[in-house]
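Heads up, one of the protein chains got dropped from this complex, but the rest are sitting where they should.
Note that the chains take the letters A and B in the order they are written out, and that residue 1 is the start of every chain.
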Amino acid sequence: MTRRYTRYGLCALAILFVAIYLFPLYWMYVTAMKSGTEIFANPPTFWPRDLHWQVGEIWTRLQMDTYLKNSLIIAAGVTVIVCLCGTGCAYVLARVRNRWMDVVLFLVLMMQVLPSSLMITPIFVAFNQVGLMEYPRLSVVLAQAAKVLPLYIVLVRATFLQVPGELEEAALVDGNSRVGAFLTIIAPLARNGILVTGVLIFLQSFGEYVYARSLISQRPLQPATVGLQSFMGPNTSDWSGVMTYSAIYVTPILIIFVLLQRQIVSGLTSGALK
Amino acid sequence: MKRLALGCSALVTLATAATAQSVELDLWTIDDPGEYHYVLAEEYMQANPDVKINVRTVQFRDMVNDLARGMATGESPDITYIDNPEVALFASRGLLLDLTPYIEASDIVNKEDIFPGPLSSVTYEGGIYGLPRGANTIALYYNADKFREAGLDPDNPPQTWAELYETAKALTTDDTYGLAFSAVATEEGTFQFLPWLQMTGGDFDNLQTEGAVEALALWKSFIDDGLASPDTLIRSQWDSTGTFNAGAAAMSISGPWELPRMSKEAGFDFRAAMLPIPTADAERASALGEGDNVILANTDNPDEAFAFVEFLYANMDRVWNEFGYLPAANVEVSDPDYPEIYAVFEESMKYARNRGPHPEWPKISQAIQGAIQSSLTGQAAPADALDRAQSQIDKVLD
Partner (left out) sequence: MLRFRNTFTDGVGFDTVLVMLALGYLVVFSAYPLVYNIIMSFQEVDLFSLASFDRPFVGLDNYRDVLGRPEAWTIFLNTVKFVGISVAAQLTIGFGLAMFFQLDFPGNSWLRGLFLAGWIMPALVVGAVWSWILAGDFGVLNHALLSLGLTSERIFWLSDPDMALYSVIIANIWLGVPFNMILLSVGLAGIPEDIYEAAEMDGATRVQRFFTITLPMMRAQLGAVISLGTIFTLQQFDLFAALTQGGPSNASNVFQYWSWQLSFQYYEIGVGSVISVLMILFVILVAAIYVRSTRAEHVA
C-alpha cells in the first residue's frame, strides 16, 4: 500500500521536474499567441491577453512544407552517412586496445573542436573549388555528417563496451566469422544505444543552421532553420510569428520522439542481456 | 571560368525558358520578400521584360562576409545593398564600380540633389561608388500621454541635454523608465552615440574632448539614476523601442523604421522631437543610417546594372510611405504618412553625418563601443575609457 503511494509521489515529483524544465518550451508556445508588444509587457503575462493564433497563416505564407521537407532530407542523409561510417569504427574502438586505437580515438575527438561558424569559411572555399556547391543539400549533409560523426562514434563506442565480450567469443566458436558475429550478434545487442544516438544525431542535424545558410542559396532547397532566420531580420522581427513558426517545427518532432523513446530507452537492453 | 559558367547558365535559360536574349542580374539584399528590393525588382522586370533580376536575401550581419567570400570564389552578385560605413571598405579594394561617368551621363541622377551625408557615404577618394537607396536618422520619440500624467507639456519636448535628464527623471515611475535608448556593443551602439559626440565638436577621430566625457557621463547617469534600464547595454534599438511601445519607457531614441510597428502596437499618443543638444546654442548632429545600392566592379553587364540602380534611385519619393525610411536626396514627398513625425525626421536629416568613411570602420566602431560599455558598467571612468579608445583608433588611422 505505501509502495503505491511512493510511486505516485515519485510521479508527482517527476512532473514537477518536467514542468520546471519545460518552462522555456511553454514560454515559446505562449509567446506564439501573444501580440508583439505584450512580449515586452511588465509584469509578464503567463497567458496571452487576447489569443493571437496564426499557425495557418505562417504555414502558408512561409511555405513551411518545403522548408520542413528539406530539413528532413538533410537530417535523414546525415543520419544514414553517420550510422554507416561510424558504427563499425565505434565497435572496433570498443574491442581492440592498442596504441593505434588510442591514436584513432584521439583524432576522432579532435576533429570536432571548432564551432561551425569558424569551420564554414574553409569548407565553403573547398566545396566551391571541387564543384560540390552544385549540389547544395548534399554539401550540407556531407559537412554536417563530419561534424557529428565523432559524437556518434564516442557514444556508440560506449554502448558496445557494455556488450559482453564472451558473447562474441561464443559466436566465433560457433563458427561465425567476425563480420557475421558483428552483424548478427553484436550490433543487434547494441541497437539500443545505436538508436538513441542515431535519434540525437537526427535531431541535431534537423536543427543545423550555419552550414545550410552559407551553402544553400536557393530558397526551395533551404531547411526550416534558414527559413526561420530569414523572417527575423534585425528590424522586422515579429516574435510571435517566430515562435509560431518554431512551435510548428518543434511540436511534431517532440510528439514523435516522446512516443518513440518509450520503446528505445526502456526495457530493451535489460531483456536482451539476460 | 566565370564567363564559361555564365555561358552555360545562359544556355540553360535558353533551353528551359522561352525568353531569349535576356540579361540576368543578380541582386543581393537585406530585404525580405515584400520589401524594397523585391517590390522594385518586380516592377522593373514588368517594365523591362528582357531583364531578369534574381534577388537573394542575405542577413544584415552576414552581408560583408558573404560578399567577400563571394568575391573570393567568383560567386558575387552584380548589384548589392551595402550598409553606409562599409562602402569605403569595398571601394578601397577596387571591388566596386565607380559610377561617376554613369552619373554624369544620366538624366535622372543629379549629384547635387543627394544630401551631403548620404553622398559622403558613397564617396571614396573622389569616386562615387553607389547610390543611396534612402536614409534614416534618429530622433526622440515620446509618449505624450505620459507627459500629461507627469504634468509636463507634450507640446514642449526637451530641447537640451539638461532638459532631457529632468524630463526623464519626471517621467520615471515604479514601472516606467523615463528613457529607452541603445548602448549595445554593436554598430548600433556607435550609431546612437556618435551624434552626442559630434554635437560637442568631437568625432570618431577626436574622442578626447570635454564634450565626449560629458556625453558619456550623461548616458551613465541615465542608467545609474534608474532613468533607463541597465539592459540598455545589451538591447538593440528595436528591442529598446519595444519597451517604449509597451508603455515600459516614456521616451525612446530611435529611427523611422519603428513607425509601422509603433502605429500598430503603441496604444497612446506618440510623437517625435529632434535629438536634444548640449546647450540651447550648440551645434546639431544626428546619425546617418541606411545603405546604398552598389554595382560590383566585375559585373558583366554594367550598363544594365546601372539602368536598374538608376530606376531604384528614381523611386526615392516612395521610400517613406512604402518602405519606412527617408529620402536621401532632395525629392518631393507628397502626402507623407505621420506628417508631424516626418517633418521632425526630415529636419534631422539635414544634420545627419556619415560614420567615417574609413576602410577599417569596424575597428574604429569597436573602440567606441568599448568606451561606451566600459564606462557605463563602471569599469572605467569616462575620460579613461575615451583615452583608451582614442589610442586604439589612432592605431587604425595611422
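Assume a residue touches a chain if its C-beta (ideal position, glycine included) is under 8 Å from a C-beta of that chain, and two chains touch if they have at least 3 such contacts.
Remember, predicted model here, so these are calculated numbers, not experimental data.
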Message: Please identify which residue in A:D65, A:D102 or A:E134 touches the non-displayed chain.
response: A:D102
Message: Touching the hidden chain in the complete assembly: which of B:N48, B:T100, B:T186 or B:N301 does that?
response: B:T186
Message: Take the complete complex as the reference. Which residues in chain A touch the chain that isn't displayed?
response: 6-8, 10-11, 13-15, 17-18, 21-25, 27-28, 31, 39-44, 81, 85-86, 88-89, 91-93, 95-97, 101-102, 104-119, 121-123, 125-126, 142-143, 145-147, 149-151, 153-155, 157-159, 161-162, 177-179, 192-193, 196-197, 200, 203-204, 206-207, 209, 224-225, 228-229, 232, 239, 242-243, 246, 249-250, 253-254, 257-262, 265-270, 273-274
- line: Interface residues of chain B toward the undisplayed chain are 64-65, 68-69, 71-73, 89, 93, 95, 177, 184-186, 229-234, 243, 246, 248, 360, 362-363, 366, 370, 373-374, 376-377, 379
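Basically, only the chains that are shown with their structure count from here on.
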Task: For chain A and chain B, let me know how many angstrom lie between their CA-based centres, rounded off.
output: 39
- request: Provide the residue numbers of chain A that touch chain B in the complex, in ascending order.
  value: 35-42, 121, 124-125, 128-129, 133, 213-214, 217, 229-231, 233-237
- request: Name, in rising order, each residue of chain B that touches chain A in their complex.
  value: 30, 32, 35, 56-57, 59-62, 66, 69, 72-73, 75, 175, 236, 238-239, 242-243, 245-246, 248, 257, 261, 264-266
